[in-house]
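All protein chains but one are shown at their positions in the complex.
All chains are identified by letter, namely A and B, in their written order; residue positions are counted from 1 within each chain.
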Amino acid sequence: MKGLLYARVIRMKKDWKSLTFWLAFPFLLTYIAIRLIGLWGEDTKIPIGLVVERESQLSNQLIEKLSDVAYLDVRLLNEREAINELEKHELDSVFILQRQYEEAIMGGKRKGVIDAYSSNRSYAYFAVKELVTSFVQDDVSRVKAAYEVRDLFKEYKTDEKWNWEEIVQESIEKQETQQLLQTSFSYLNNESGPTEDGVFPIINTWGIWALFSLMTTFFLFDWVIKEKREELHIRWLFTSTGFEKFASFGLIIYTVIMILIDALTFLLLSVFLQQQVSVKLWLSLFIFRIVINLLAFLFVNLFRQSLIYYVGSIGFTLILMVLGGAIIPVEGVTKQWSWVENLSPITSLLNEQIPYVWLTVLLGLFCIWYWKGDKLRA
Amino acid sequence: MLKVVDLEKSYGKKKILDRVSFQLNRGEIVGLVGENGAGKSTLLNLLATITRLSKGTVQLGEFVYGKKPEAIRKIVGYVPQELSLWEEFTVEQNMLFFEKLSWKRRTKEECRQLCLDMQLEQWKEPVKSLSGGMKRKLNIAISLLHDPLLILLDEPTVGIDMKSKNEIGKYLVKLAKEQGKIILYTSHDMNEIITFCDRVYAIGKDPFYINLLKNNGVLVEKL
Partner (left out) sequence: MGDYTLKSINNILFFVHQYVKQLQKKWKSLLLLFIFPIFIISIIALLIISLVQSPISSAIAVGLVDDDQTEETKLISSFLKSSFTQDGTIDMKMMREDEAKKEIEENKISAYITLPKEFTESMYNGVSLTIPIVGNAQQKTDSLLVKELVESFTRYIESAQANILTVYDYAKKTDMTDTEFEKYQYDLFIEFTLFTLAKDQLVKEGTVTNIATSSPTHFFTLSGWFLALTIWLFGFYELLRKDEQPSLVTRQKLFGVTIWQTVLARIVVAFAGNVMLASMTFIAIANYFDLDLYWIDYLRLVQYTALYSLVLLVGIAIIDVWIRSMKVTILIQIFFIFLVVITSGSIIPSIYLPLSLQDILPFIFSHETFNWITDIALEGRNYAEYNRLTILMITGFTLLWLSTFIKERWAS
């Protein structure tokens, strides 16, 4: 055992710089990626076209409110220009405030006061439409309140004079100063849910980490190819351990080191990126690490040349990422066919579960590899 | 003693070795010659338990080939024709790496002495910067870490300078005479064979080697 450890240390010491780089790689890249995505979100402005058929106080207010929204790039255009740009997909959506906009709202007639247009490539349309609707609804609702008060004053005796401005102002103040109604979100049995990522709520930090972690693991395990090469084949026959035992021990050593690094990574990510890490996630991570190390170990044994292995492992990583739902969620498919969840160990990580199927199959394959190798030696 | 009786090896229908029989005693250094493709490397591979025999019996001391190759490998040292080294390591790292995985424990000084015995002094040098001769010496030294009884060398001095050949040859003689090892090695260099071997086995159809060696007064036998 000591001999195996010492021999492995000699190998690892030689490449310590490369090893350190690849071990730090998942954390660094995850951190950079999340920060860049955040910056992207802050720097992205969804271009919308706003057409005002006739300027009014209410329309100006709406323009101001929309212009204040950080992620919108409001372009004031005429209808023809706006529709033209929308057709060319240079705008996400177009909103037209009709000629009678102010009058309609002031008169309590809110039906169809805005025409909204989208194209078949308007990704943000629903979110923007909701925003525009909510701003207009605010005004409509205040108008209703004002008229309600007027009717009240008509029906009941009061010394107060009906003042439209005052009523609207009071309503605005109440809405702005009192946090009247809020929501909180969490997953069952968790303390809190995902952090909002601005424009990209479905970006999962652990999914991104899984991508870089998988890639690194495959790249790191090229030591198997180097140690298995033809020239050294003879040497292994004349050792007390043989290649299989030495390589398996190497697998264990690398797994232990990588689990420690993963633990550190998760801690750092939870601190720097304010990511929640539950006990379930820790366990899921621990098993995930064992699974991908086993996977990489078995995969690399299929190759003799490093280059083909590197390229193959990039492809394999991409397939696992796609099937695991790290790029596009797989829920649409798993609703109908739940077995799809087992196609990639990443799904389990993202769902904070244990990939039992993967673990069992890989352990089985590993035993076959170990036993077969032994037989070949004899 | 190594005793080989009616050894046969075939690859499919092609018979490479046909009823080969011979014996090697302790303290002997025996050469193996023959034309390319005659079966020298095949024979060495069989004796090193790298490949299995098709027919025949081989016995080394109390061990009979066929049942437990691991037990035999503990007392056989095989020096491959291809350099089998960690090019990116130093001589020291190569020796220590294989020592750790070897059956026999040796101290760092003992490993170093093994190299020095063959005039390999560049202990801290990376292998890729060594000359061909030095690399060959290291290739041999690693195979001797577990102090084997039978040492098989497949063209150990190919492509190296005369001085290094000489040093290696003298060292092998020393191993045989002073430590009682059984040494069998193949070579195309007849000078080397004539100088260092006690006797020679010739394999293959071409009588060239037999005639040449006999003319130089070497004890040669056809396998």
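Basically, a residue touches a chain if its C-beta (ideal position, glycine included) is under 8 Å from a C-beta of that chain, and two chains touch if they have at least 3 such contacts.
In this text the structure is predicted, and so the values were computed from the model without any measurement.
**Q** Relative to the complete complex, which of the depicted chains are touched by the chain excluded from display?
**A** A
**Q** Kindly state which of the options A:Thr20, A:Asn60, A:Asn78 or A:Gln305 is in contact with the chain not pictured.
**A** The one listed residue touching the chain not shown is A:Gln305.
**Q** With respect to the chain omitted from the figure, which of A:Leu4, A:Ile46, A:Ile234 or A:Met258 is a touching residue?
**A** Result: among the candidates, A:Ile46 touches the missing chain.
**Q** Which of A:Glu64, A:Glu90 or A:Glu231 touches the chain that is not shown?
**A** Among A:Glu64, A:Glu90 or A:Glu231, only A:Glu90 touches the chain that is not shown.
**Q** Which one touches the absent chain: A:Met106, A:Ile287 or A:Val330?
**A** A:Val330
**Q** Contact with the hidden chain only, please: which subunit A residues?
**A** So the residues of subunit A touching the missing chain come out as 18, 39-40, 43-47, 73, 83, 86-92, 94, 110-121, 123-124, 129-130, 132-134, 136-138, 140-142, 144-145, 148-149, 152-153, 156-158, 160, 167, 170-172, 174-175, 178-188, 190, 193-194, 201-202, 215, 219, 222, 305-308, 310-311, 314-315, 318-319, 322-323, 325, 327-333, 335-336, 350-352.
One rule holds in what follows: only the chains that are shown with their structure count from here on.
**Q** Give, as an integer number of Å, the spacing between the C-alpha centres of subunit B and subunit A.
**A** From the centre of subunit A to the centre of subunit B is 61 Å.
**Q** Can you list the residues on subunit A that touch subunit B in the complex?
**A** It comes out as residues 3-4, 6-7, 10-11, 14, 230-235, 237-241, 246, 377-378.
**Q** In the complex formed with subunit A, which residues of subunit B make contact?
**A** Residues of subunit B touching subunit A: 48-50, 68-70, 73-74, 76-78, 80, 82-86, 88-89, 93, 96-98, 100-103, 142-143, 146.
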